[in-house]
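In this view, the complex is presented without one of its protein chains, the others remaining in place.
Labels run A, B and C following the written order; every chain starts at residue 1.
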């Protein structure tokens, strides 16, 4: 049975040079470990905590960079969309369109994403129960596109804090769609730094182990050559240099779970 | 000192006839009681729980109906926007643009709304702390438009449940912007009916009292001639026939608080 | 109709002199305002955050002080019990036995308290839903003692934070028992200072207004001549010197609600 799929890359597209560097490193690791890789990076951070947060390179330049990465390494790419009219042009480059968590109930965006025929990765809103995602997925599926992934990235727990209810993984899998665990956004502390989100990078690796012990189709991990200088999500991204060791370990959990499939039927 | 402002109307615009009927009734009550009234109704329910939920009449017809209501009764109208490009055309009719809670961190929407020069009512996201709204308001204010209202409508509390932290009212008022209390969405049970949101209409009137006892600039109350047959939010909307008695009582709390201003300085 | 009952006093009994001073001041205010007063103070803080937190004067000395206060001012006293065997001796002095929130499901304590025949004020556990309190009250009522009060003092909301769900007030009133709103513990930040609980005293007065706007039988307010030097709960207790003005205002809300009873039937 194939290993989990890895969706990874820096939070935002900073430059062609950086994208190429990160993609090259990840591509090398994934090839070595036999992991399917989807390169992830955003052209626009459309909902930063503060107006002063860096937005990114924009759609035109971002898609250009992603298409170069895609061509050079021959791997699929994922990026997020925020408006229905972005879906078609983005789908000309991206293999997977991602629906941000805050937007996961915006019907028009889900429909436009579905209509492209591209795969769609839907982040579970921090304000939704895992069982609510069946209705969300059905919006995309109503377009005839059932290439849907559902992604756990934490649920609101008091103020400025998220918690992963790990029961969400099998509950969302009960929809029949593959489930992705987002290890780095799950340790975000939204708004926790006043005018930016904080985070607890240290917990991402162990939570990823936990998710694989339960069983997921894929992991989502943001990574950066130097997270502490990144323009966004620096507190949660994992250093690129740690990825090979981390993935090597995570693969062992994935393999063990595939040898010992749990029999949770929701 | 003037009484609280009332933002009220049916969740969605169903027809000119119905909008006129509800606006007429509300206008009569507001005039009689000396309350400032903003008529609220949505042309598109863009984030229904399920794909099968009724979306509404659409922007063209909706704005036409709102403009007729506005002209006939000479009162301001409010409606919500979901895409940046809706802001300018909506602002030609609506006096207040409303940012839905799920969208309250979408920078482009906030900027587009601000740039119209219209007043902007921002619902606090269910996933945000009240102090996070200062950053949200600053996005709108960065356009030079400081006609901003912040609206409490509940915070995620476990699954399918919202809770009002009443401390949010003075905390958000600490931004200097008027605070609105949304009594009917606060008693929503998101996704609580499986493929629709449920609600507890019975609690809306007493929570509105509580908000006025603390002190708010305005109340947001959805109302309908026959909530149980409404196409959306029927479980939370208040029957139109109850509004006069309710507002008569609520005005007493408003008056008492204005006579006894609390000295909470955040 | 009589005004709300006030349960008030310093968090812990510090000395006869202090108890007398506080009781004298509160008795004067209550008499002047026509409010029924129950003097509250604890002889043992049995569940401090840290082992280094001051425990109090102990049961023997504490009951002695309470009995002197009771005799001198002719007013009922309330204190909390932590073990079943404390109930009978405490009930020889105290008119009301209070069940701490953490202990509100301890059956033997509830039964022992009920068996004394004294009134029993049960704090709702931070871990309980308001509707769970019907079962809690039924434990006391099973002793044949129906002199039961249910007290809202906040519900766990993420870490180190409490929130008042104001719907709890009518929901608990649905049991038929009088409901008390605890304004000062509701603004506690449990464990928020690392080795002690923090708090937000500033919000207690407005939350008390909100509770009275909804309607409660009584208020619980801890007060101290100099909260910042108090051995416990200093961050939440209200300065004694503020109490007369506060109660004067709160009475207006109480009166308004009694003139306008809400018709919430749960």
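Going forward, a residue touches a chain if its C-beta (ideal position, glycine included) is under 8 Å from a C-beta of that chain, and two chains touch if they have at least 3 such contacts.
Model, not experiment: these values are computed from the prediction.
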{"item": "For the chain not depicted, the shown chains it touches", "value": "A, B, C"}
{"item": "Sole contact to the chain not displayed, among C:128, C:150 or C:230", "value": "C:128"}
{"item": "Of C:89, C:174 or C:191, the residue in touch with the unshown chain", "value": "C:191"}
{"item": "From C:42, C:98, C:155 or C:200, residue that would touch the chain that is not displayed", "value": "C:155"}
{"item": "Where the unshown chain meets subunit A, residue by residue", "value": "157, 163-167, 170, 187, 200, 202-203, 205-207, 209-215, 249, 252-253, 256-257, 260, 262, 264-266"}
{"item": "Hidden partner interface residues of subunit B, rising order", "value": "157-159, 161"}
{"item": "Residues of subunit C in contact with the chain not shown", "value": "46-51, 55, 82-84, 102-103, 105-108, 125-129, 131-132, 135, 138-139, 142, 155-156, 159-160, 190-191, 195"}
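Throughout what follows, only the chains that are shown with their structure count from here on.
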{"item": "Numbering shared by both copies at the subunit C-subunit A contact, with half separating same from different", "value": "same"}
{"item": "Geometric centre distance via CA averages, subunit C-subunit B, whole Å", "value": "36"}
{"item": "Distance from subunit B to subunit A - Cα centre to Cα centre, in angstrom", "value": "33"}
{"item": "Contacts with two or more other chains, residues of subunit A listed in rising order", "value": "159"}
